[in-house]
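Below are the structure tokens for one structure; questions will follow.
Complex shown without one protein chain; remaining protein chains in place.
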Amino acid sequence: MTERSEVPLILRVQDVRKSFGGIRAVDDCSLAVSPQSVTGLIGPNGAGKSTLFNLIAGLYRPDGGEIWFGDTRIDGLPPFEIVHLGLTKTWQIPHELRNMTVLENLVLGSKHNAGEHLTNLFFQPGLVRRDEKRWRQRAREVLRLTQLDALANEHAKALSGGQKKLLELARALMTDPTLVLLDEPVAGVNPTLAGNLMDLIEKLRRDGRTFFLIEHDMNVVMNRCDRVIVMHQGRTIADGTPASVKANPVVIESYLGG
Amino acid sequence: MREVLRFTPRSRRQLLRALIVTTIFVIFLAALATLFGITILQYTLAGFRLSSIVIVAAIGLTVIYGIRGFANFAYGDLMTLGAYVALFVNMNMALSLVWGAIVSFVVLALVGILLEVLIFARLEGRGPVPPIVASVGVGLIVQNGIRAVATTQQWIFRVPFIPEIPIVPGLGFHWIRDLGTVAVGLAFMISVHILLTYTNLGKAMRATADNLELAKATGIDTKLVTYAAWAVSCSFASTAGVLLGLIGVVSPVIGFNVLLLVFAAVIVGGIGSPYGAVLGGLVIGLSQEMSVPLLLGLGASSAYKVAIPFIVMIAVLILRPWGIAGRPPPFARRVFFIEKILDAIGGRPGAAQDAERESGG
Amino acid sequence: MGVPARPRTRNERAGADRTAIDTGILTNVGFYVYVSIVFALLALGFNLQWGYTGLFNAGIAGFFLIGAYTTAIAITPPTPPSIGYPGHLGGFSLPLWLAAILSMAAAGSVAALVALPTVRLRADYLAIATLAFAEVLRVVAINWESVTAGTIGIFPIPQPVEFNPPSAFLNAMVKVAIGAGVLLILLVVLLFMTESPWGRVLRAVREDEEATMALGKNTFLYKLQAFAIGGALMGLAGWLFTITINYIEPSGSFAPAITFSVWVMVIVGGAGNLRGAIVGAFAIYGLEWLSVQLKDYAPRELKDTIFYIRLMIVGTLLIVLIIYRPEGILREKKRILR
Partner (left out) sequence: MILLEAQNLHSGYGEMEILHGVSMRLDSQEIVTIIGPNGAGKSTLIKTIFGLLRPTAGQVTFKGLDITGKPPRDLVLDGLAYVPQSNNTFPSLTVLENLEMGAITRRASPIPMPWNRSRGSATSPRMMNDSQIRRRAIETIALFPNLRPKLRERAGNLSGGEQQMVALAKSMMLDPDILLIDEPSAGLAPKLVDMVFSKIVEINGSGTSVVMVEQNAKKALAIANRGYILETGRNRYEGAAKELLQNTDVAKLYLGG
């Protein structure tokens, strides 16, 4: 890399492309996210935001371009390795594990849990027990943090839409990520809960985590994000503070039409 | 309407491609015949005979796959049922087998609609496994019902005796077994082509298979289309069953025994595509029968020929899971070790090795 | 047991065992119990694959066959070809426990090989590929006479314990004891495995593979493990079947109908429920056993039909259960973590 900014970046996307059946969903998209920030990604429907998230998380393989997470190049890595590096994503439509309890959903987010490896089960039962205990404790902490503790032993399918969104976030936190990609975290969540959720994100940010989120609720984006990146037709068209983005004529045009 | 009749570049390209493939195949056959003697042509003939039956069945199977989205494991037994209905007409009512086939065609079409109404309509939207399980149940009922009613005895259709016509020593053909089967296979291929390209029902079927939601919003009577698909699928099964009985005997397992061949053909050709089914059927039928001299040459039993189609199928599943003629889905689930291997040997089959399940699932 | 004049189907054999040995109802019940245990092992294997991990295996009979033939070849004394019998690979006279390990290893590793290209595919592709695999294996078993003795099959397979004087009742009881012991051990081990964090990941894969991947799990590896271990269990079932039945042949015992019966057992018992799978096995095999028992009492014209009627009942059960009780009669229980 020839140019290097003074502030180290936690995520760098460079000229990433992805097409589906002749339609370019993401078209030479480049952007960067600085650490310990809450960065918003906005743009009209079909701008390629969710596809970009899937590309970053390794669920799709880019047709071209590079994705760097800190100092690691992550495009082409399988999703589970990317998670282990500290990058997690949530879904716009919650992917809760329906027939498992909320607590089970969370404990599944454990990282390097000894009990998840078959050999340890038989050869290191003590370690497995200790690990599991530790992870359950951690899961309970996260549940308290996300105010889901009352629902710990409910099946995930029994939760309301908003609670499922919270569960998504809680589960993502279990993997102890440094960067969380949130796909519409407050869509379908009632305003009070949404407010709490964003407060929680703010708190976690102060603890050192970075959030990169797609959101359509402009109040959230304008009031809660440090920086906003705007995508339109598969590429970034603006990048800056919420106020500057709001005033940017290119953005207004892409949203309102020119 | 002149432009409608003119060949479009696409169909011209296809015609050209078909011609090239045919020429290569003929040259290949000629080479084989000079190398191994004229008997190889007998195996080729057997291959075509098997192919025509497999094609008829594969088209039927794939039609219901396109509309309903599941692999019908009862299909083999429905073929058997078709053969037995024809047998009943042929023996008990002492009519010609042609009448038997026609009656069986109609009866099986009704059976298909009945299956949809009674069972499969209730399993809509539950993923691929529940209908597979239910279809196995249907298969068990049909196969054992036949055993209970008609015993496990083997039967032979009453058809006029015609001796085989020798062409050259070591090569001969039989009017009914060889020409009849291949002709029926061709006729069904052509009629399915006509159904799908020239009739409203066929177009509506293709549209429904493409996009069920849009079909409903367009005003297509998707329920009627589903019934029609079942009728087509099961009546094709009946004809395939009659042909199977014609080249061999009628027994309660004739259909089940070729079911896997039909599946293999459908997968090789690309599941859900009737044209792929034709291609897959040819590949499967020819590869099975023409492998016989090869196996004998290697000193193996010719019974292993039934394994050949599955080797072809597994190869297709590894390299091109959407089949020869199928279109790659926009997202196919990523398999990292296969990607790594392919990257290592320096080539990936198409960019669509990539992620995701929505369209696959 | 003499040289059978022709290969016999399994239901015939069941009848033959009973009438030839003729040691009363207890031996017969013993027969029911140990064959049920064989099915229970198959059901446990399939449950691990489908019930826990969502991998729909239609080739159960194939892995069963691998286990059975591995055992038969491993434990039989030398059998030279003779008139009317082609002989088979074997003569190793290995101990039973070693044969069990070999069977599991053989079936498990073949399962892993089968899984490698297929577990990434949709459920119906996996079903077709595995069914095809099992049928090809059966064709090989029928035709590879120098190894498998073809359609005639491998026999006699030594009894686990030879009694003097020979006692069918004691033999049956020994087999029941072996079977019950194996089943008990397996149940404990499997409960331990499936209720562990490892088992939790399997269930997560079943619920939503993509989400599990995004939680940092190598889902492909887990699917491979579940499929291979399930296959190994089926291999073990083949081992138990071979040592209890004394005779194996490819046409009846390893036909697809075995696979379908196991499906019913697991669906009756409830996917993702180990005890349910065992209950299902005993219940559904009970149906077959009863049909054999009733055969002698049935009117003449129904004698042959009763076996077919049983399979028709199995088919009807599959349809009715999958429509009305897809989660099984015994539901998967909720896991409350403390």
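In order of appearance the chains are A, B and C, and numbering begins at 1 in each one.
Throughout what follows, a contact is a pair of C-beta atoms (placed from the backbone, for glycine too) under 8 Å apart; a residue touches a chain by one contact, two chains touch by 3 or more.
The model shown is predicted, which means the values in this text are computed figures rather than measured ones.
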* Asked: Which chains here touch the chain that is missing from view?
  -> A, B
* Structure fact -> Filtering B:Gln14, B:Thr152 or B:Thr218 for touch with the omitted chain leaves B:Thr218
* Structure fact -> Hidden partner sits against chain A at residues 21-23, 44-46, 160-161, 187-188, 216-219, 221-223, 233, 242, 246, 251-253, 255-258
* Structure fact -> Hidden partner sits against chain B at residues 1, 3-4, 8, 10-11, 200, 203-204, 206-207, 209-211, 213-221, 224
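In this text, only the chains that are shown with their structure count from here on.
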* Where centres are the averaged C-alpha coordinates, which chain has the largest centre distance to chain C? -> A
* Using mean C-alpha positions as chain centres, tell me how far chain B is from chain C in Å, no decimals. => 31
* **Rounded Å distance between chain A and chain B, as computed from the means of their C-alpha atoms** => 46
* Structure fact -> Listed in rising order, chain C residues that touch 2 or more other chains are 210
* Could you say which residues in chain A touch two or more other chains, in rising order? -> 59, 78
* Structure fact -> In the complex, chain B touches chain C at residues 70-71, 73, 119, 122-123, 126-130, 132-134, 136-141, 143-145, 147-148, 151, 256, 260, 263-264, 267, 271, 301, 303-304, 306-307, 310, 313-314, 317-318, 321, 333, 335-338, 356-357, 360-361
* Asked: Which residues of chain A touch chain C in their complex?
  -> 57, 59, 78-80, 83-84, 88-89, 91, 95-101, 103-104, 107-111, 113-118, 121, 128, 131-132, 135-136, 152-153, 155, 171, 174-175
* Structure fact -> The answer for chain C against chain B in the complex is residues 56, 58, 117-118, 120-125, 127-129, 131-133, 135-136, 139-140, 142-143, 209-210, 220, 256-257, 260, 263, 267, 304-305, 308-309, 311-312, 314-319, 322-323, 326
